[in-house]
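Note that one protein chain of the assembly has been removed; the remaining protein chains are unaltered in position.
The block that comes next holds subunit A.
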Amino acid sequence: MTRLAELLRRHFGCNITEEDIRLSFVGSDGEPMTVEIPANHEKEDCAVAGACEPEQVQAFVLTAKDPESDAAAECVEKIKSAGIPDTAIYVQDYLESFVHFVVHQEPDLWTHAVVLFTLEQGVLRSYEMIMKRQTRPYLVQVFPGPVKVFDGDDGMDEAFAELAMNYFRKKLVSSVFLAGEAFEGNWMKRSLKVLCAGRRVFQGKNLFSKGACYAALSFTKEKRASGGEEVPFIYLGERNTKSFIGILTEARIGRECREVMSAGIFWRTCHVVCEVIADDAEEIALVVQSAYTGESRQEVIPIPGLPKRPKRTTRLKLTFTCKSVRCCHVLVEDAGFGEFFAPSGLSWEQDISI
């Protein structure tokens, strides 16, 4: 492996494309820095690029155009085989990485909508990031906007300017991000004037891997060295779960609902585990709340046949995984009570719609 950094780094964002691998990790100023590894390197060797021992990685976020593709799954396997722990690997799409990137910039840049433009193989795509601040955590969605296919380089500047003017009409946009090398060079003259009118515009080629690196920090609740406050948000992308799941539990006074699974998780890699103590219980009551509407409903999982044990000496392990973006599978297992009472081997399962 190539040693790329002297200091230990434990949070990584990685964008693997056909051309190269962009690996971002936290630099000495506390902000992500990116190294580009040419595609002719062995991809498995570059999973960590020698910045730290694989087993010390706390979060490795792979960002991909389509995180559900076979290529993405193959990358994940290569990352695992490099020795990075399973629990430290996350996958997200470019838009989610974009959101993580934006919310880690100064708040003025995302006071209103934020627009992303990508330009690849002559296709210009646009996206609008909207943050709803009526709730906490904030809800973030990214909506696709107009697409323009360029036929050669002629007239690109004019066409882009026209598209942008129409897109921004009647919209309040705080900032614009141009992702990709195709925006480099001096071809944007009129379009840049349109974009910059009353907004700040940024252009760069490592936006997604840096966003993934910010995501890695968020997932492990690391604070950036700059001391910036973490913005609590949930990203409701196409592939992300749309509901919160809570469990009704006993509290000091009465009952309360405690959240066990957040909304905004990429459904394929969703794996949440929590443990509860059951006392003469025959069911577990879950609360499913829509992140969009706030409406909630109860789902009951029957757990008949629990062995009779003294009060509060049955530990149940609940595992939440997703069969699809709208379906959560819950597995409940009797875990006994340490050395006092052995597990019975009993388990119960149920699918719940989210």
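FYI, a contact is a pair of C-beta atoms (placed from the backbone, for glycine too) under 8 Å apart; a residue touches a chain by one contact, two chains touch by 3 or more; residues count from 1.
Everything below uses one rule, namely that contacts and distances are computed from a predicted model.
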Among "Cobalt import ATP-binding protein CbiO", "Lipoprotein LpqB beta-propeller domain-containing protein", "Tetratricopeptide repeat protein" or "Branched-chain amino acid ABC transporter permease", UniProt-listed name of the chain not shown: "Tetratricopeptide repeat protein"
Residue, one of A:138, A:202 or A:337, that touches the chain absent here: A:337
Touch criterion as defined above, residue of A:71, A:109 or A:248 at the omitted chain: A:248
Touch criterion as defined above, residue of A:171, A:271, A:312 or A:326 at the omitted chain: A:312
Sole residue of A:245, A:284, A:328 or A:354 that reaches the chain not shown, by the stated touch rule: A:284
Selected from A:72, A:276, A:291 or A:352 as touching the chain missing from the view: A:276
Absent-chain interface as seen on subunit A, which is shown: 247-252, 258, 260, 274-285, 312-313, 315-316, 337-340
